[in-house]
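Here the complex is missing a single protein chain, while all its other protein chains stay put.
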Amino acid sequence: MKEIIEGSYAVAEAVRLCRPQVISAYPITPQTHIVEALASMVADCKLDAEYICVESEFSALSACIGASTAGSRTYSATTSQGLALMYEVCFNAAGMRLPIVMTIANRAMSAPLSIWNDQQDSISLRDSGWIQLYAEDNQEALDLHLLAYRICEDHEILLPAFVCFDGFILSHTYEPVDMPSQEEVDAYLPAFNPYQRLDAKDPISFGMYATPDYYMEFRYENQRAMLRTKKKIIEYGTLFKEQFGRDYSGLIEGYKLEDAEIALVAMGSICGTVKDAIDEMRNDGIKVGLLKIRCFRPFPEEEIAAALAHVRTVAILDKNVSLGSKGAVGLEIKDALYGSSIAVYDYILGLGGRDIRKKDIRAITKLAEQGSGDMFYGLREELL
Amino acid sequence: MPLNIGCTARPGRGRDNKTGSWRVFYPIFTDEKCTGCEICILLCPEGCIEKEGEKRYVPDLNYCKGCGLCAEECPGEAITMEKEEK
Partner (left out) sequence: MVDKSIEHFECGHRACGGCGAATAVRMILKGAGENVIVVSPTGCLEVFSTPYPETAWKVPWIHSLFENAAAVASGIEASLKRQGRSEKVLVIGGDGATVDIGMLCLSGAFERNHNITYICYDNEAYMNTGIQRSGATPFDASTSTSPAGSCSMGNKHSKKDVPAILAAHGSPYVATASLSYPADLMKKVETAVNTPGATYIQIHTPCCTGWGFDGDQTVAVGKLAIETGLWVNYEMVNGVVRKAKKVKRKPVEEYLSVQKRFRHLFKPKKNEEEIAKIQAIADANAAKFGIDI
């Protein structure tokens, strides 16, 4: 059903439709509307779930671990400082192979304190073993939650997932979305069937420790599960298209990329701005296209290399920076394109909510054409 | 044998580790002095003392670490610790 709804509320509704049994979340700007909406739904008996008002984000994800191992579909949401506080719990949940889905309303990391958007938070946890999906708009934000649960709970995967959508830009923006019905979601996402669970009738010890004789193989198994995820995204993304009409079978998506000479690479809401800028530049005869990354973990290395093989120049738009090095997405793209003669440039932009406009995209495209890159874009020189 | 996903295990393999090899002293139970109080069973950190009959209790020497708690606490002084001949 079509409706105009704020991003956070769209996500909350999507989560409700996924029938989580246990929700455990701690409020943090700009995710608060999600957890408030869910609390409201529980209070009005619209959502039949246990809602734990935990005392910190650390406890939020820890409670999810407990609930998931006990056999419940579980959910949490956070961002920035909250996600950072969950750091060790994230590694723990992935290592324990628990299919927890968590919304990340991307926000900059303190210090300095900032409540505004960039993608440093989720990207900083790229090593943790969580699947990472990035939404371009509120429709994707809600759809990706259904997709995430479906993939994560597959017994061949059993990994947790971040569904990332840009804080304020998407979370607090009203957009038209097509909201599925409960029947449609139930048809797509079956009831949670845990691979193993805490059960007095079949006692299992969870979270044992692994000596050097075993640890590496456990990590390798996680890596294999991550790589199998690519196939599952295609499988369940295609299923999503058949059921709902929207195609999520691509880990990446091209926009006017097939004949592009210059490719812009981006993740998240910035893609919308980039597409508009590309339309304008195309009118001016610039053969520019967008490679949108929807799935950052597992990293679609081969898919990216194939999609960019024909371009001359690549400009990566990084809403994060690995301080002391470059933008994280840029580094991985460069790795994917290693050995090619493509000119690859990384632009760090939009940190801490710095606005990105079509003219900035045009400017960056020009910089890339001129061979000027690997820089912070849009700095206020007068402050430096 | 392939790994258990998520580093988990069902009960059973714990017994593979025969901690009796740690022992320097081992307990000798004198049935005639036993009062049947079963404090030895309760206090043993390994839980390796088994009841074999009326006032007859036997430590499983595969696991007994020879800590001597049973001997120390037995109210009937029915247990003594002897050094292992190795």
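For reference, chains read A and B in written order, and residue numbers begin at 1 within each chain.
Operating definition for what follows: contacts are C-beta pairs under 8 Å (C-beta built on N, C-alpha and C of every residue); 3 or more make two chains touch, one makes a residue touch a chain.
These numbers come from a predicted model, not from an experiment.
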Given A:Ala39, A:Ile115, A:Ala210 or A:Ala363, the correct residue touching the omitted chain is A:Ala210
Out of A:Gln21, A:Gln139, A:Ser322 or A:Ser340, the sole contact with the unshown chain comes from A:Gln21
Given A:Cys45, A:Ala200, A:Leu323 or A:Leu383, the correct residue touching the omitted chain is A:Ala200
Given A:Thr69, A:Asn117 or A:Gln132, the correct residue touching the omitted chain is A:Thr69
Note that subunit B touches the absent chain at residues 4, 7, 9-11, 13-19, 22-23, 38-39, 42-48, 60, 62-63, 65-69, 71-73, 81
Omitted-chain footprint on subunit A covers residues 21-22, 24, 49-50, 52-56, 58-60, 62-72, 74, 88-89, 92, 96, 198-200, 202-211, 214
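We adopt the following convention: only the chains that are shown with their structure count from here on.
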Between the Cα centroids of subunit A and subunit B the separation in whole angstrom comes to 54
Listed in rising order, the residues of subunit A that touch subunit B in the complex are 95-98, 158, 195-196, 202-210, 214, 217-218, 221
Per the touch rule, the subunit B residues reaching subunit A in their complex are 3, 5-11
